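Each remark here refers to the structure printed beneath this line.
With one protein chain withheld, the remaining protein chains of the complex are depicted in position.
To keep things simple, chains are lettered A, B, C, D, E and F as they appear, and every chain counts its residues starting from 1.
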Amino acid sequence: MNGLFQQDVNQETFILNLGPQHPATHGVLRVKLEMDGEYIVDAEPVLGYIHRMHEKMGENRTWAQFLPNCGRMDYLSALSYNHGYVAAVERAAGIEVPERAEYLRVITVELNRISSHLLWFGAFVLDLGGFTPLLYAFDDREQILDLLESVTGSRLTYCYFRFGGVYNDIDDSFITGTREFIKRLRKRMPMYDALVTKNIILIKRLKDIGPISKDMARRYGATGPVARGSGIDFDVRKHEPYSVYSEFDFDIPVYEEGDSMARYMVRMDEIEQSMRIIEQALDKLPEGEIQPKKAVKLVKPEKGDYYHAVEAARGSFGVRIVSDGTNSAYRLKLRSPTYSNLSLFGEASRGMLLPDALALMGSLDLVIPEIDR
Amino acid sequence: MSIPAFGDSLIIYLIIAALLFGIGFYGLVHRRTFIGMLIAGELILAGASINFMAFNRFLAPDPTVGQVFTLFIMGIAAAEAAIALSIIIAVYRNFRSIDADDVAELKG
Amino acid sequence: MLLAKIKEALNSLYEDIQEVPEAPAAAEAEVAAAETAPETETAPAPEAQAEEGEPAAGEGEAETEEAEEPAAPPGLKETDYKAKGYHLDVDLPPEKVVAAAEILNRENFFIEAITGVDWIDDQQLEVVYDFNHFDELCRVVIRSRLDRSNPEIPTISHIYQGANWHERETHDFFGITFTGHPNLEPLLLPEDADFHPLLKDFKA
Amino acid sequence: MSGYFKELISGTKSLFIGLGITGKYFFEPVVTMQYPMEHVEMTPRFRGHIELIPDEETGEPKCVVCGMCQKGCPSKCISLEGEKREGVKGKVLTKYILNFTTCSLCGQCVESCKFGAIRFSKDYNLAGPRKEDFIFDLIKRLKEKS
Amino acid sequence: MVPLFSAEGLSSLVFIFIVITTVLGAVIATHSERLIRAVTGLAICFIGVAGLYYYLNSPFLALMEMLIYVGAVCVTIVFAVMLADPNPKSEVGKGSIFTGPLSFSLGILLFWGLSALAGKTAWIPSSGTINDGSLEEVGRSLLTNYSMAFELISLVLLLAIIGALVLARRGRTQTGGES
Amino acid sequence: MGTQDVQPPIIHFASLDKILSLGRANSLWPMTFGLACCAIEMMATGASRFDLARFGAEVFRPSPRQCDVMIVAGTISKKMEPAVKTLYDQMPEPKWVIAMGNCAISGGPFVFEGQYGIVEGADKFLPVDIYIPGCPPRPEALIEGILELEEKVTGFRRWPRVEAK
Partner (left out) sequence: MPEPFRVILFIIFVMAFAGLNAAYLVWCERKGAGHIQRRIGPKEVGPFGLLQPIADGIKLMTKQLFLPKGADPLLFMAAPLMVMVPAIMSFMVIPFSETFVAREVNIGLLMIFAFASVNVLGLLLGGWGSGNKYAVIAAARCVSQNIAYEIPMLVTTITMVMVTNTMNLNEIVRAQAGWFFHWHIFRLDISLLMPVAFLIFFVCSLAETNRAPFDMAEAESELIAGAYTEYPGMGFGVFFMGEYANIVIGCALSVILFLGGWQSPIPFHPVGFLGVIWGLFWFLTKLYALIFTVIWIRWTYPRTQFYELLNLSWKVLIPISLFNLILTALQIKIFPWL
């Protein structure tokens, strides 16, 4: 009512609480906005509304028992997270992985990355007010989910990788299905392009909105498409090749502009690159075992600390393991990319309009449970 | 059952106009803030317009005169509202108040 | 290339540490403060030091080592990337962390994470900083041990703004105070939380 | 000025192209699978809650009550009991309770079972007004099924 | 007097309703504690006045009243209330001598005087009219007899727009944000 | 007062009640309110493949004032609990709650001894009407949950039951 806007008579600003339940925050992020009219004077994200104690659980559970947690951290690219954790433990315990298993990992992770980017694409356009692209993207995403479900048994929170390999092998129907899906998505991408990317309304909403400079991305430790949209040529898959990524020929899309449009374009291009990786992996897929010959039964890494990073759909996901030689972690630190990416929101959104700030927030591709862990 | 044809007598319109004028005047004196005064002022103008229209309908040989005048009053009122409100906002920015007395005290 | 360069730069941080003679103190305090640098050379687990020629055996030994080999100060160690996942392991006293962050900032490193480890057996808390570089793979780990009863370390959030949240999170989980931090309120825990769940002696 | 008109025209064109695409899809067949009337079969690897595998001859569960599933479960949702019985080798399962409401479907139990006594069911559409309905007595379920 | 259940009677009833609306709106406008309600009252009052104009054989002006007063003036005032109403503290009544009973009696006095004047005067209806006062005639006279005033009004409006912009924009930049 | 017998109402509004409950059951507007993983499956349920719209339940309203059913899809943390409670209180009667996923039912996989962050189940502070177990449940299960809720509101089931094989 009267005085609604005036917390302090001497200030023309007022406080707006975005969330924790707000359609644009994709979950339960809360952003405290100090607004002057529709301009944002200051923004402070408030986290922790879905803090699920993953790091504490890492200390309480055995190495293998922690596996399902990975999929629930970032449920959109669960396999990347599985991969990061499994690879870190493998590094710590010195477990060798058969080549076929590595290929399967790459194929499923990249499929998962595409599905994550597709969902982001839809949700981002939904943030901007367009509803239909979301459903088209979901339509394509369902195909991936079908493929992955036929391999892993679940639709979203996969628990597919095991120390030293993967849980079960793929069959021919998966391979043909994947090839067909890639063909189908290749046909759909120009449609997305014409419907959304070239749309003048979208261009007007994204061009020059929410610029993030190279230096800012560095100071905040932004990685993934956010960094690549700011002209930083950084991708863990190329930078410190893990698994079998060094054997594939793919490009890292980099855009110099640093605005929301650049981040959008990076992700759209990444879908194409992921498809290239999958095609090559399917072509090169070696025969062989999917688990090490001597089955890994009890994992006991040596004392010490280990770090392993993978490129998740949102950036560099790092796992720091501090082991004391028992069958559970002494300390498990999960470095989630969105945590760093979101931390620059406060600075980047200063002086912006509310809808632009939401476009910026959408372009950061938030998955809140991964931030809060 | 029957009812007087109220809409057809000049005096009723004049009384309504006087009532609006009186209420407007009362408000003008009574209100503390500029916006309240502006609202009361608009009421006074409305009372005047009704008078014009009523005379135009019942008395004037040229029935367009009153309408034209009322149109002009509307134009003036719109302009007046715009100017007054921007002044109010400017005053508010400077004094953090739209209370007429506060502004008077804070002078200088 | 970059690794050598940054190693050189970080080396300079140890110069004045060597000048200051290690103050003999009570046995407990030695564990807490004086030995911080030499003791956690390789890995946080004290037992793991066996591989590295037992520098923790005595203060005198550590001192002589420093005197003999000024090029390789204690606490600064190149690690095997394949096995560990990082290149440079730098152990610093808390007051040196800011200087190290400045050096890394100059070389355009970006911050990956800050976290803590609770070494309850040693009555110490460790703060671990991960830095990485965008152009060339070079992950630098900076670690610093603090006294568990009064864990304080200067903030680096004025150099790396991204450290702001990481430090708040570490404060949430371990109760480590980052002096000079602009806003050290609970981030992930509820606003009124007064517990630090990742401490080993935490009970819900 | 020419940029103004160029943007105007290209912008309008892009809007009409967008309309064309959604218009085209308007006339394409729907992809909806109408659930209660039609439903798909789950893939062989689909992970529902776990169920006991009956012995083909006797119909009794194959479980030997080793407790590996219970131990492997990260969220402690399995509790089982067995007893020694005359004339039978090993233990006989008497109670196998799965608290499905805390399960995360990770599959640790199925993996850790060396006797092939449990598998994932195909129950994909569970819902109900009572929480207790989802704490399954798997032996009872097995009896009902057969 | 006209029968109640005829077109004239019904219109007379509606007229009473309109008068009540007008006066009620005016009372709300001057007497409510909150400014926002006062504006609502003003809008209601103007809707009533528009009805009166309709009864005065000028639907055109009735609609203009709606368009300008309700659609423009009231909306502007609501905006001003939003921008510059810091405290919902009591709006009316305070220490000055003009408030309360005195202003009320002044208003009553004015009303009484004016209506007495209206009642006492012998109004002489005109014998014949020059035109029928229709919309066309209004337009014609606007562009012939009163064209000067018409132009002046447009000038006044233009100046008002510019003046309002100049006044309202000043001091805005220091809070930042405005581009 | 107290223990007197309650007279049965003279006029029965049974048929009216039936119509009302039919109307309500067929127009369950959920809230756009996702907490975690299950929210994605909730979105998938609204999407083309499963299409919640067939039952008139696709109108995801972002404001609690216009919602009829709150689908608690995900883990409720202790920090979030007051907010969820507020949202529930803001919904006008009649209102229903669906606990979707194991986290909302009982805390799911995040329950362990010494946990400090989550509420073990939405029914700890909300009157939950329908439980949908799974981690996350398939979209079919959510549709089934909506149908179960309709059954609960109207008292009979309009749709065939699907037995999983």
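The criterion applied here is as follows: contacts are C-beta pairs under 8 Å (C-beta built on N, C-alpha and C of every residue); 3 or more make two chains touch, one makes a residue touch a chain.
Because the structure is predicted, anything quoted here is derived from the model rather than measured.
The residue touching the chain not shown here, chosen from A:Thr132, A:Asn168, A:Gln280 or A:Asn327, is A:Thr132.
Note that of F:Arg65, F:Lys85, F:Lys124 or F:Arg157, the residue touching the chain absent from this view is F:Arg65. Taking the whole complex into account, chain A touches the unshown chain at residues 1, 4-5, 14, 16, 22-24, 38, 125-132, 135-136, 139, 195-196, 199, 201-202, 204-205, 353-356, 358-359. The chain not displayed touches chain E at residues 7, 10, 34, 36-37, 40, 43, 47, 59-60, 63-64, 66-67, 70-72, 74-75, 78-79, 82, 135.
Contact between chain F and the absent chain runs through residues 19-20, 22-24, 26-27, 32, 47-49, 51, 53-56, 58-59, 61-63, 65-66, 68, 90, 92-94, 158-159.
Here is the rule we use: only the chains that are shown with their structure count from here on.
With centres taken as mean Cα positions, chain F sits 52 Å from chain E. One simple way to say how far apart two chains are is to compare their mean CA positions; for chain D and chain E this gives 69 Å. Rounded to a whole number, the gap between the C-alpha centres of chain A and chain D is 25 angstrom. Residue positions 96 of chain B each touch two or more of the other chains. Shared contact sites, meaning residues of chain D that touch two or more other chains, fall at 31, 74, 104-106.
If you check the complex, the residues on chain A that touch chain D are 61, 64-69, 72, 132, 136, 139, 149-154, 157, 159, 167-168, 191, 194-196, 198-201. On the chain E side of its complex with chain B, the touching residues are 1-5, 8-9, 11-13, 15-16, 19, 22-23, 26-27, 29-31, 35, 38-39, 42, 45-46, 49, 52-53, 55-58, 60-61, 64-65, 68-69, 72-73, 76-77, 79-81, 83-86, 91-94, 96, 98-100, 102-104, 106-108, 110-111, 114-115, 118-119, 123-133, 137-138, 140-142, 146, 149, 153, 156-157, 159-161, 163-168, 170-171. Chain contact summary for the complex, chain C toward chain A: residues 42-45, 47-48, 83-86, 105, 108-113, 115, 117-118, 128, 130, 132, 134-135, 137, 139, 141, 160-162, 164-165, 173, 186-190, 197-198.
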